[in-house]
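One structure is given below, encoded as C-alpha cells.
Missing here: one protein chain of the complex. Every other protein chain is in place.
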C-alpha cells in the first residue's frame, strides 16, 4: 500500500545532522535510526543500541550496538559508524544547528566493533536522551554519497525520490532488521497552510495530515490526538516595575480561566499545564503540582493589594508560529485586563519577537512562548526559562540557578528528579511564569488509516497501518 | 532591427540596474544587512565575518560595485534557508511558475479573443452583457479569494480536482484557472472595446464596400489590427502575473513556484533568496518586453521601434 | 520711395528635430524651410501658396517667433526680432497675431467667448478681468459681425464661420500691425468662406493691418492678396504681384499649379490645357539635389539637377527661382 | 432603365441630442456610363447618400423611408443585405475621402486588392495577385510587382488613392462612387487623380458618382450635377445648364461665392447665415432663412419640379420677377 502524508514544511536538506529542521526530521525519522529510541508513550528504550548504555565513569557512557544491522547501501552498522556519526555532528567545521543538543559530547571512542564509549565534557545524566536525537549515518556514504539529497540510513524506509517543492517519496526497506513495515511506500507533500492540508485530506488526496486544528476533528474522517511536546506559557519579567510584585504575578495566574480556554480554543484538546511549563512526559516533571485555579475575585484583590490598579502591563507575543498563539495571547490579555491592570498587547513580527524573547534588551512584562522539549528532559526547559542566564528567562534568582546547575550534573536519577521537583515548586510558588496548556498534537487521517500518534511527535510510518 | 534590439537591450540593462540600485538602497542603506540576513542566533563572530564577507567595511561606492559585480555573475549568495546557492533554488522553481503562467495566460488569451469578438459584434446583446458582467466580476475578485472558493467547491465538495501541489495535469487546472480569470476579464474587455473601435474605422467601411462579409472582415481585417494593442496589454498582464499574481495563487494552491518561494523566503528572512528571485524576475520581464516589441513589429510594419 | 516694410524676412532657414535624441541617440533634424526672404508692407497682403508640407505654416510660425530660426533674419517694425525672447518677445506679441485654420480647436472649449476675446487684453495688462474688458469685447464682436449675446456663450454653440470670427476678434484685440492667417478659410464651407474673406478685407481696409495669408486655394489667394509667394519643398520658387503671378507665371511649378486648379466653369474647364506635373511632391527629409522641382519639371536640365537656382529678379517686382525661364 | 435609382430616401441618426434627419426625401437616378456630380454644403447629406447606396448606414443611423433600386431591384434593407453583397464591391464600388485611413494599415496593398477579386470573381490567389499587379499599373503605379507587397504607410496620399481606385475597378463595376476622392490631396495630385478617373471611365464605360465640394471639379468632369442642401436635393441638371443658368438661389449663391482665377470682383458674394441644424429641420424650404428672395409663401414644402433641362425645388424658380431680384 501507499500513503500520502502532508507535512507543514519541506525539508531544506535531507542531511540528518546539520539542520534543526522539522520537515527534515519528519522524513528522516523513517530513514535513519538513533542509538536510543522512545516508545510511542515516551519511554526511553534502546534503538540501534543493543541495551541501555552503561555509565563507565562520570563522563563516559558505554553503548553496546545491535548486531547485523545494515545501511540501505549495504554498509554495516558498527562502532565505526557511531564514531563517524558523532564526530561529524560535533565537528565545529560543520557548524551543525543540532549542537544545541550535543554540546556536552567531547568524543566517541570505538571499544570494539560493537561497543562505543561516548565521552562528555562534564557529568551528563541526559546523554542517553541526547542519543535519542542523533541519527546514525553510514561512514562510507557520508564521504562520497549525496547525504543532502539522497539519504542512506538503517531505518525501515529507504529514500526513493525528491521533487523539490512538490513531493518526496520513501519505499519500505525489505531488509529492515525490525521486520519489513506494512506500508510499501509513502509520499510526503509539503503544504504550509493548515486549511490546505485539511482540504487535501477531505478531498482524499492525503492520508495523514499534521497539525489539524481542534475545530476540525468533527469534520475529518478520522483523527488522533496525543499530548504533544509543546507547552504554552507566559514568562513574566520579575524585575519589571509592575510584575516584580509576587502578588501581581499570582493575580495574573489566578485571573485566567484555563478550563474555558481549553474548551473554547482547543475544543478540549489541550491539557491544563500543572504549575509549570515542564512537559508532563518529560523526565523531571513534578506530578504533585496542580494547575492554578481560576479565581478572578482573588486576583482583583491581589492587584488592589499590590496597588497596581490601572498600572500598565505590556503583553508581548507573535502570531502564526504556534497553534492559536494569537488567540491565546489575546484571550489571556483579556482576562488580565479584568484584574484592573491596564493591559496592552504587542503582537510583534517574528524576528522582532525573537529579539524580545532572547535579546539583550529589557525584559517584557509578559512574553508568550510555546516551548517544546524534544529531548523530554526537564533540563532544557529549565535552563531556558528558569535559569537567570537562560535565553528566555526573566528572573534574577541566583538560588534557582544554582539548583538547576546542580541537577544538570547529578547522575543519580532519583536525586535529579527530586531537585527538579523543588525547582518547579519554587517557580510555581513565586509565579515566575504563567503556564497555560500542554498542547495536544492532532493528526487528521483518512478513513483507511490506523495509527496511534506518538508523544514525541515523530511521524513513524512503520507504526502506521492501512486497512483496506 | 539590430539597432533596435541593441537599444532595447540597453533599456533592459537600465531596468535591471534600476532594480539593482533599488534593492541595494533598500537592503544596505535602509536596513542593516547583517541583522537582516543572519539568523538571530548568529554569534558576534559570525556577524563580523559576514559583514566582512559582503564588504560592509568598505565605502558605499565600492560596496555597490561589488554588489553589481556579484549580480552580473549571477552570484546571489547562498540561500540561508536552503543552504545552497540562491540562484539554484530559483532556477529549480522557475519552470513551475512558467508552466503555471503558460497554462493560465494561455487559457486567458485563447478564450478572450472569441469572447471579446462575439461581444463586440452585438454590443449590448445578451452575450455581450453576460461577458461584461462576468468580466467585471473577474476584475473585482481578488485571486486569493477566488482560489479559496474554487478549492472549496471543486476540490473539497465535488472532489473533481486536487486541492494543492503540483504533479498531474489535474493539479494544474484550479491554479491556472484562478490565475487566468483576471487577465481573461481584462483581455476580453480590451478585445471587445478595441473591436468596437476598430469596426468603426474607415478601413472597415472600405472592406464593407468591397462586399466582404462580417466574419471575413473580423477574421482578416480587424483581428490583425487588434493584435498590436492586444500584445501590449498581454505584455502588461504577463508582467503583472509574473511579479504579482503568481505569488498569491501559488501560495493559495501550494504550487511550488517562485511566488511561493518568495513568500517562504520572506517568512524565513532569507533575503539572499529573495534578491535572487527579484532579479531573475526583473530579467525575465525585460526579455518579455523585448520579445513583445519584436512581435509587435512583426505584426505592425508601421511601428517605429523605440 | 516706398514705405518701410512691417515685416522683412531674409535668408530664413528652419530645422525641425525629428527625434529629440534619447539619451544615446544622435539628434536627427530635417530642414523644413531654407533661404526664404520676403518683405511685407503695411496694409499689404502677401499670399503664401504651396502644396502640403511645403513649409507655409513653418514660415508663419517662424515669423511669429514660435519656432527658432536656424538662419536668417526677421525684422519686424524696424526691429530685429530673430533672437528676441522672454518678456520683450511677450510684449511683441501684442503687435503680431495669428488666425488659425481649424475654428473648432483653436478656441478653448471651456472659456466663454468674452473670456477668449478679452484674454489678450488681460495678459497684456490692458484690463484686469473679462468684466472690465466687457466694453472692448462688445466692440470687437460687433466689429467682426457677431451678435451681441455672443459674449456669454461658449464656442461650441457657434457655427464654423462664427467661430472663425471669434478667432479674428481675439487677434484684433491688441490692434496688431500684422496678422498671420494660416489657412483661415480652408475648413469652411464655400458659402461661408466668402463671409470671412470679406471680413478680413474690410478689416484691412479700415485698420491698415498687414496679412501673411497662407492658403491652398489659389482662387481665394488671388482674391485677397496684393502679392503672392509660391513655395515648393521648403523654398519660395516665385514671388510677384498678384496679376503677374496669375497671368505671367515664370516658374514651371507655378505654371503647373495654376493649370491644375479646376475652374468652376464647365466650358472653360473642359477647354483648358493642363500641364499636370508627374510624380509626387518631394520628401523634404531627403530632398533632391539642385532644384527641388527638377524630378517633376518638364524643362529640367543637367544644371537643374546639380545646382539650386536662386530666387532672382526676373522683371520688375517679379522674382523666380529657375535656371531656364527668364521673364 | 437607369442603373441606380434612389427614391424618396430618408435617413435618420438617433443621437443623444435627438434624431438627426440627415436625408429627407432624396431622389436621384444614375444612367449607365454617366458622371453625376453631387455638390453641397458640408453636412448636407452627400456622404450619407453614398453610404446608403453601399449599405453602410448602421447604428445609430437607419433608413427610415424610401427605396434604392439597382437595375430595377431593391437594394436597401436588412433582408436583402446578403444578396446585395455580390453587388457591392463588384457592380457598385466606392472610394472614400481619406486615402490615409481607408486602407487597412496592416495588410499589404496587394492582399487588399486581391481580396476583392478572390471574393467576387472566385479567382485563385495567384490569378488574383496577377490581376492586382495589372490594376496597379493601370492606375499608374510603376513597379507594381514590388509595390504589391508593400504596406499602405509606404505609399503617399496620392498613391493610396490610386490603390483605392484600383480596388474600385478591380471587378469592372458598373458604378463607381467617389466620395470627395481628392479633398485630402494637393492640387497637382488632384489633377492626376481626376484625369485617371476620366480616363478609366472612357475606357471601361463605367458610371461615376462624384461627390465634392469643389465646383471646379464638377465643372470639368461631370455630365450631370445634383445640388444638395440640408438633406435634400434642391436642384439637378446638366452641368452646363447648372453653371450657366442656375435656378435655385442656393446654387446661385454657391456659384457666385466661388472666386475664379481671372474675374476681378471687388467683394465676394457671400451667402449670409449658416445652414439649418438637422435636428429640427424646417418643414418648408430649408434655405429660406438665407434666401434673398424667399417670402412667407416658401414656408410650405418644396418639391422638385422640372424647370428647363433639370429639376428645381424652389417655387419661385423660373419666375421672371425672381430673375431680376437676384
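Per-chain residue numbering starts at 1, and chain names A, B, C and D are given in the order in which the chains are listed.
Going forward, contacts are C-beta pairs under 8 Å (C-beta built on N, C-alpha and C of every residue); 3 or more make two chains touch, one makes a residue touch a chain.
As a working rule, contacts and distances are computed from a predicted model.
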Protein name as given in UniProt for the chain not displayed, "Multisubunit potassium/proton antiporter, PhaD subunit", "Dihydroorotate dehydrogenase B (NAD(+)), electron transfer subunit", "ABC transporter, permease" or "Sarcosine oxidase subunit gamma": "ABC transporter, permease"
Touching partners, among the displayed chains, of the absent chain: A, B, C, D
Option touching the unshown chain, where A:319, A:342 or A:372 are the choices: A:319
Residue touching the undisplayed chain, where the options are D:64, D:124 or D:299: D:64
Absent-chain contact - pick from A:213, A:357 or A:392: A:213
Chain D residues that touch the omitted chain in the full complex: 10, 12, 14-19, 21, 58-60, 62-67, 74, 76-80, 279-280
Sites on chain A contacted by the missing partner chain, in the whole complex: 193-195, 198-199, 202, 213, 215-216, 218-219, 260-261, 264-265, 319-320, 326-327, 330-331, 334, 345, 347, 349, 352
Chain C residues that touch the omitted chain in the full complex: 20-23, 64, 66, 90-91, 93-94, 97-98, 100-102, 105-111, 119-120, 123-124, 167, 170, 174
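Please note the rule applied: only the chains that are shown with their structure count from here on.
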Chain D reached from chain B - shortest hop count over touching chains: 1
Maximum inter-chain contact count - chain pair: C-D
Mean-CA-position distance for chain B and chain A (Å): 41
Whole-Å gap separating chain A and chain D, where each centre is the average of the chain's CA atoms: 92
Complex interface listing, chain D residues touching chain B: 51, 54-56, 85-90, 93-94, 96, 98, 101-107, 115-116, 119-120, 151, 153, 164, 167
Residues on chain C engaged by chain D in the complex (per definition of touch): 51-52, 159-162, 189-195, 197-198, 201, 216, 218-220, 222-223, 246, 256-270, 274, 276-278, 280-281
Residues of chain A defined as touching chain B within the complex: 12-13, 18-19, 164-167, 189-193, 195-196, 199-200, 202-205, 350-351, 354-355, 358-359
